[in-house]
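Step one of this worksheet: look at the structure below.
Removed: one protein chain of the complex. Kept in place: all other protein chains.
In this document, chain identifiers A, B and C correspond to the written order of the chains, with residue numbering beginning at 1 in each.
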Amino acid sequence: MEIVAKFEVPYYQYLNHEGNVVADLPAFAKDTQELIKLYRLMVLNRIFDTKAIALQRTGKIGTYPSTRGQEGVFVGVGAGMAKDDIFVPYYRDVGILVQRGVKFSDILLYWGGDERGNCFASAKNNFPYSVPVGSQPLHAAGVATALKIRKEKHAVLTVTGDGGTSEGDFYEAMNVAGVWKLPVVFVVSNNQWAISVPRSEQTAAQTLAQKAIAAGFAGEQVDGNDVIAVRDRTEVAMKKAREQNEPTLLEIISYRQSDHTTADDASRYEAKGTRETHWAHEPIMRLKKYLEKLGVWDDKKEESLQTECAAEIEKTVADYLQTEPATVESLFDYLYEKLPKIYEEQRDQLIQLGGQSHG
Amino acid sequence: MEIVAKFEVPYYQYLNHEGNVVADLPAFAKDTQELIKLYRLMVLNRIFDTKAIALQRTGKIGTYPSTRGQEGVFVGVGAGMAKDDIFVPYYRDVGILVQRGVKFSDILLYWGGDERGNCFASAKNNFPYSVPVGSQPLHAAGVATALKIRKEKHAVLTVTGDGGTSEGDFYEAMNVAGVWKLPVVFVVSNNQWAISVPRSEQTAAQTLAQKAIAAGFAGEQVDGNDVIAVRDRTEVAMKKAREQNEPTLLEIISYRQSDHTTADDASRYEAKGTRETHWAHEPIMRLKKYLEKLGVWDDKKEESLQTECAAEIEKTVADYLQTEPATVESLFDYLYEKLPKIYEEQRDQLIQLGGQSHG
Amino acid sequence: MAEMTLVEAVNLALAYEMKADKSVVVLGEDVGKNGGVFRATQGLLDKFGPDRVRDTPLAESMIAGISIGMAAAGLKPVAEFQFMGFLYPGYDQIVNHAARIRNRTRGHMTCPVVFRTPYGCGIRSPEHHSESTEAVLAHIPGLRVVIPSSPKRAYGLLLASIRDPDPVIFLEPSRLYRWAKQDVIDDGKALPLDTCFTLRVGTDVTLVTWGAMVKETLAAADLLSQNGVSAEVIDVATIKPLDIDTIIASVEKTGRCVIIHEAAKTGGVGADISALVAERALLSLRAPVQRITGYDTIVPYAKMEKYYLPNEHQIVEAVTNIMEFA
Partner (left out) sequence: MAEMTLVEAVNLALAYEMKADKSVVVLGEDVGKNGGVFRATQGLLDKFGPDRVRDTPLAESMIAGISIGMAAAGLKPVAEFQFMGFLYPGYDQIVNHAARIRNRTRGHMTCPVVFRTPYGCGIRSPEHHSESTEAVLAHIPGLRVVIPSSPKRAYGLLLASIRDPDPVIFLEPSRLYRWAKQDVIDDGKALPLDTCFTLRVGTDVTLVTWGAMVKETLAAADLLSQNGVSAEVIDVATIKPLDIDTIIASVEKTGRCVIIHEAAKTGGVGADISALVAERALLSLRAPVQRITGYDTIVPYAKMEKYYLPNEHQIVEAVTNIMEFA
């Protein structure tokens, strides 16, 4: 018996949950303005999230998946990407999208049940939300193939949940990315739950990062409550993708501080107190502690930030609520470039009936 | 940065290609009768294989996938299983099936284009051939789930090709086997080709064995030209499955000494001379050399074995050729336990028309 | 006997059969502790334990594939796809294996599995939660496709589906999950899988439907009777294999046939029924067979859903038109 291959999975953290530095900080983290930017984004996302849940409760939008407790993941990943990179989202990563030109009001429009919230027309390098779990990493691999064929020096990033790593598509995407050396980064947002199924019942793999070994490239774990680590490791992985056509799997670990969606009731399956225990690690407080320790943050700054962010979100909510309804014929208008003749009659009927029902 | 997980992939070989022992032999291999049994089976399979190709060339059967050069894999795996274990095959593993009660004539019937060759009626613990690549490991996981629920102390074994490891189903099967601790062994018969696509273009993983790491259990490489290693590692893995509900991935490496099937022409893509280079490692010669070194084998024994095996195969071919054709209505007879009324008319029509066409 | 919703009746049937038959195993995403996202499997984990009520990893081809293995090994798995739009990754396993194992082994192996899934639109869900693509299953020889449209039929048809020795796709109209309550007797009595259900007897027109559209169809029949038109309403229930005889007999009586389904028109099961009626009852027809269906579009997100779904007025109008025809 001979050992023919060896592998290791590293774990990255710069700030621990007390806001203390535990490893050499990356360059950007030495610029407090950069850190405050990340902090502001996390706060803004949390305010949006609270608002979105309230809008759902009052029937102004439909089912909505909260991002509470996962702000470090999405803000850090978004910050680690370049504008010309391509982003292929799942359905929970608003924190990335809004850094890439998508408006919060689009997000509301989407969860409000309007396709126009999914076209991200003003933010070209982003794919639409993908609801079928685990299906979008293949699209990312396809985009990366296109970039590589065209010799464009950008990279692609896609996010999947911990539950999504069990889908065959996720593996197939990694496998082709590995063997074709594609410029793509696979982020796994491990929030430790897939609706009611905990991470431990999803796979026997000790880490999700090690799933990359099956595809022949490196995977690593990142503390998702440490936005500095998330941004840094994203930047490193994206650079490696761009410059060396080498994919990476980033397992970014946080905790879902919410129900799965507003349609879910986690008290049915989440042990009492678990969420509270994890709250000690949540990402916003951690960075705040560090900023305070650095002396660049205080209660007054916090208050004005909160006010400013709340106002921004109010404005975006107002934009959403004022959106004109789509036309009924929009059901037919985007099926094909040109509607085939056989469907014209149906479209006419819809307009006629829809017009009536409108009234 | 901290290392949170480490993995190794071992490789097993007992006999090298010169027929020399390179590691402590397992117990069974000290019994020369056992070795001769394995040798005989490999020879028998090769004679069958040659015959099957001839039958295809003369139109007596349809497309047929040769097992030439892979006798060590299939004979060793079959020998490593117990009778009560369940076997879930792909389409190339006749060498396993015939050790488990399936007749060579059934195999011919199957490739001759007759469903009755796929029911293995006389060999209950075997699933039928599965043609969709990579789909059958899930069935094996399902059977293993059933065994575990019923607390039966058998294990399940399934074989996939190297190409098949790229299918999402293969990964999903391993993943559920890992997390549910199922008594199942996943064999990968790595014959280094998936039709025209070489192993190196299938995945960037240095070994196929390491794909098990993604599912949280152990994988290992086995020299598939060393039937002793194959049988031994199969036995060990099956025991672990039965006794500890611990799955294993065995990557068993050989070389396809043939076209993919009789419908293929490997000269289009296989570099000239490659097959010949690998021939030095083929499994039959290797064991023969060892048996000769032990002084338990000689030309006379070889000759009588060849004659005896050829006769056995001739007999099975005759059985096949004498098989009565199936009835036309068999198209309808096994769709449902009882044919639904709406299809009765179609069945009647088929009998009427089929009767005509028969003439 | 208790008043209950359709989803509660599903739950009741599962509990009944799990108790009666130890080989029944329930599996799927979130079917355990959570009791299913619609609560169809609520309480089963507590009653029957984690061996027989299994939360699976998130992988639908896996759910389909291991169910097939379990079924071939002698269990009776009842697997849930969380929504019909997430069945597709399991399509290969269903079509290439579940539907074929009996045939492939000349009856030596069988595949008594039930694949349950909520289906249809109208519950204001996100994309992919509104599919009604029963036609892509009904085309496949070897499958049964069963669709309940009331609590009683949900109970009886699910029992029959679990007891059936062949693979059954059991499509539960999510729009009806909590619609009307019915008294359901928990007596373990199955309903037949080889027959349509005539919900209302009539003489002027045969309305053929299934699933959630039963609701609009019955409403239309009410409206029609106010107009003096007597509609017979047939719930097909088992769309594969089809009990065409009941439909033909009705059309021979009424001379008119309107088929109503939620799925897209092109290639919907309505086409098949229409073709069969034309083949077998052309001379009885007093007017062309009509189809009232969903549009040939992707089911829209919540805001436009109401424009996608056919309504009772469309049915009334179609019937009124063909009443004038002859």
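Simple rule for what comes next: a residue touches a chain if its C-beta (ideal position, glycine included) is under 8 Å from a C-beta of that chain, and two chains touch if they have at least 3 such contacts.
Model, not experiment: these values are computed from the prediction.
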item	value
Contact list for the unshown chain, restricted to visible chains	A, B, C
Touching residue (missing chain; options B:Asn20, B:Ser196, B:Gln244 or B:Thr277)	B:Ser196
Candidates A:Val4, A:Cys119 or A:Met285 - the one touching the absent chain	A:Cys119
Residue, one of A:Gly59, A:Gly273, A:Gly295 or A:Pro340, that touches the chain absent here	A:Pro340
Sole residue of C:Ala190, C:Leu223 or C:Ala271 that reaches the chain not shown, by the stated touch rule	C:Ala271
Interface residues of chain C (partner: the chain not displayed)	61, 85, 88-89, 91-92, 95-96, 99-100, 103-104, 127-128, 133, 135-136, 138-142, 240-242, 263-264, 266-272, 274-276, 278-280, 282, 285, 288-291, 295-298
Residue numbers in chain B that touch the chain omitted from display	62-63, 91, 110-115, 131-134, 163-164, 166-169, 194-197, 201-203, 263-264, 268-269, 325-326, 328, 330-332, 335, 342-343, 346, 350, 353-354, 357
Residue numbers in chain A that touch the chain omitted from display	86, 88, 115-116, 118-121, 127-128, 130, 132, 135, 138-147, 149, 168-169, 172-173, 175-176, 179, 330, 333-337, 340-343
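As a working rule, only the chains that are shown with their structure count from here on.
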item	value
Inter-chain centre distance, chain B versus chain C - centres from mean C-alpha coordinates, in Å	40
Distance from chain B to chain A - Cα centre to Cα centre, in angstrom	44
Junction residues of chain A - those touching two or more other chains	166-169, 201-203
Shared-contact residues (touching 2 or more other chains) in chain C	57, 59, 61-62
